[in-house]
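Mind looking over this structure? Questions follow.
Note that this complex is displayed minus one protein chain, with the remaining chains in position.
Here is chain A:
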C-alpha cells in the first residue's frame, strides 16, 4: 500500500502520467521523467514541501495524477534508491518477475 514518506532523509517526487499512466518522477528542470535517476532530490523538509507543491500544481494542470513523495536511501554504489520495495518496483518500471514472453535473462541480469 502507498505510504507517505515522512521524517528526515532524501525524497523524490513521483506520480503517474495522465495520458500513459506510467510512473514518472519530477526533474529539477520541471519535467516528468520515467527515469528515477533524473529525479530532483529534496534533502530537507522545506525542499520536500516545495517539490510537492510544484507537483501538485502539475497535477492541477492535468499533467500527472496521484503525486506523492518517495523516501530514498543510499544504495550499494552510493546511488539513491527508494527505501520501500513498492517504490523500487515502480521505479524499475517492471515487476520483479519475468513477464510472459520475456527473455528470462532480464531478471538474471
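One rule holds in what follows: a residue touches a chain if its C-beta (ideal position, glycine included) is under 8 Å from a C-beta of that chain, and two chains touch if they have at least 3 such contacts; residues count from 1.
Just so it is clear, contacts and distances are computed from a predicted model.
**Q** Looking at what's absent rather than what's present, what does UniProt name the missing chain, "Sulfite reductase (NADPH) hemoprotein beta-component", "Iron-sulfur protein", "Oligopeptide transport system ATP-binding protein" or "NADH-quinone oxidoreductase subunit B"?
**A** Options "Sulfite reductase (NADPH) hemoprotein beta-component", "Iron-sulfur protein", "Oligopeptide transport system ATP-binding protein" or "NADH-quinone oxidoreductase subunit B" considered; the missing chain's recorded name is "Sulfite reductase (NADPH) hemoprotein beta-component".
**Q** Just one of A:41, A:54 or A:83 touches the chain that is missing; which is it?
**A** A:83
**Q** Footprint of the hidden chain on chain A, which residues?
**A** 1-2, 16, 18-23, 59, 61-62, 65-66, 83-86, 89-90, 93-97, 99-101
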